[in-house]
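Excluded from the complex is one protein chain; the other protein chains are retained at their positions.
Then we have subunit A:
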Amino acid sequence: MAIFDQAIRRLSLSLSRRRSSLSFSTLSSNPLRVCVVGAGPAGFYTAEKMLKAHQGAEVDIIDRLPTPFGLVRSGVAPDHPETKIVMNQFSKAAQHERCSFFGNVILGSSVSLSELRELYHVVVLAYGAESDRALGIPGEYLSGIHSAREFVWWYNGHPDGKNLSPDLKSTDTAVILGQGNVALDVARILLQSTSVLATTDIASHALEALEQSSIRKVYLVGRRGPAQAACTAKELREVLGIKDLYIHINEVDLHKSPEDEEVLKNNRIHRRVYELLSKAATSAPSHPSSSQRELHFVFFRKPDRFLDSGEGSGRVAGVHFEKTMLKAVGPGKQIAVGTGSYEDLDCGLVLKSIGYKSVPVDGLPFDHEKGNFKRKEKIKGWCTLSDHFCWMCYFIHEKRYKAG
């Protein structure tokens, strides 16, 4: 509570220093006052650029958590410490004399957007996308089904993730929906040897749970094919290189359509990913040894519903998939369409890694379907040149997890 009071006191001090006329002048008597909501990479890069571009600009970065850095702290996998080095650069920015960080300030409850508009010339919303896209299929709320985001928060020690307590002991199979970098991260954490994980920054409650985990088989399931996989080469190579791990990819899935060939020709990232998957498919032994853990890449499967064990346990027991095929809908764009043929995969743990949604804030129109702000809509009273400016930070909606 004391921290909360302190934050409000500091913001009130800012209010008393506020000048009524907007000026981008370099005079320190009328500095540009900027509030950046969200202390993750988007917020910090914005703050850095503002400090550099405007002499005398004062930037306050606020965050709902007591600690800064957002996804760099809570999203980057614990065995990727080199990606976190950027915190040094952010710390330098925060130590700048015209920059301040306020933790424990929640937009919406500690302070409202309209209050921030009163206090600052510029408000930048860089608070990311902390909610999940839902599949909207039956059984989605059975226990044993989590979003990958929650699972990542759990093993990274995020304060909102510590009570997740995923059950890793009642099953040997996990199904991960999605094949992006986050999906690979969670697969790797489930399959990596705990002696390796013990040398990382992983949260201790997660390490304990993983040491007792009975999970030996992980399926990474995508709706489309290897040429559309959303992961990147570095992460894929890393997961394929886990010691003593049996990798299985159906060679039939590697078949390329003419549209696939076109995509692979023009897109370096997809080409390198496809080549890695292709090599893994053709060089793998035909079956695993008894002690090996297994990673299966499954393509062309769309989840239709979740199966429960039928004993009223309320726990997930498998996923009912519809087989798909690709249909070209535009230049370079193919979508997955159902074929009417189905297949089940038994499992006791499901992690949905299908993308994020942002959370709305009072005072701005929000597109609930897309999970983002209505960027193109003219908002009356917001962008009046004579008074205040408000920018949406384009990092709000994370369509794709950036490498690391």
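As a working rule, a residue touches a chain if its C-beta (ideal position, glycine included) is under 8 Å from a C-beta of that chain, and two chains touch if they have at least 3 such contacts; residues count from 1.
Going forward, contacts and distances are computed from a predicted model.
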Open item on the list: I want to check something: the complex is missing a chain, and I'd like its UniProt protein name from "3-methyl-2-oxobutanoate dehydrogenase (2-methylpropanoyl-transferring)", "FERREDOXIN/ADRENODOXIN", "TATA box-binding protein-associated factor RNA polymerase I subunit B" or "Trafficking protein particle complex subunit BET3".
Closed with: "FERREDOXIN/ADRENODOXIN"
TODO: Give the residue, chosen from A:Thr83, A:Ser100 or A:Gln292, that touches the chain omitted from the document.
DONE: A:Thr83
Task: Residue touching the undisplayed chain, where the options are A:Ile106, A:Leu135 or A:Ala203 - done: A:Ala203
Open item on the list: Tell me which stretches of subunit A touch the chain missing from the display.
Closed with: 45, 67, 73-74, 78, 80-89, 156-159, 201, 203, 232-234, 237, 268-269, 272, 383, 394-395, 399-400, 402-404
